[in-house]
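Excluded from the complex is one protein chain; the other protein chains are retained at their positions.
Here is chain A:
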Amino acid sequence: MKKILVIDDTLHLLEEISDLLQMEGYEVITAYDAFEGMRKISTMNPDLIITDLLMPEMNGFELISKIRSINKHQLTPIIVLSAQATKETEQKTKEYNADAYIRKPCTADQLISSIEKLLK
């Protein structure tokens, strides 16, 4: 069973994504902010990471850099799920070596097909 780490500071959204991915047969780990996310990456070694960008203390880009600085996770697929709806942000996520960029709000199908594609 593949492990997916979801990092988002919005509790109800985190719950929905978690519910959805569990129903699709993934093991879901959640984190409310980047620090918790980093902790859980190192302890639980997720196969895929879904992260928000706008979070308190440390934003998504810093987080991605940190994840990529970990040898093990240099190639771990990262999906950015952000409410920031600008082209610049999308471009920036590519520069930071995130694998996909999904704009909020998105459908369950979009998210699931993106995950499946990256975990193949």
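Convention: a contact is a pair of C-beta atoms (placed from the backbone, for glycine too) under 8 Å apart; a residue touches a chain by one contact, two chains touch by 3 or more; residues count from 1.
Definition applied: contacts and distances are computed from a predicted model.
Undergrad: Name the absent chain as its UniProt record does, using one of the following: "cytochrome-c oxidase", "Carbohydrate ABC transporter permease", "YciI family protein" or "histidine kinase".
TA: "histidine kinase"
Undergrad: Given the contact definition stated above, which residue among A:M44, A:L75 or A:A108 touches the chain not shown here?
TA: Touches the omitted chain: A:A108.
Undergrad: Hey, which chain A residues sit against the chain that's not shown?
TA: Within chain A, the residues that touch the unshown chain are 9-13, 15-17, 19-20, 23, 32, 54, 56-57, 81, 83-86, 103-109, 111.
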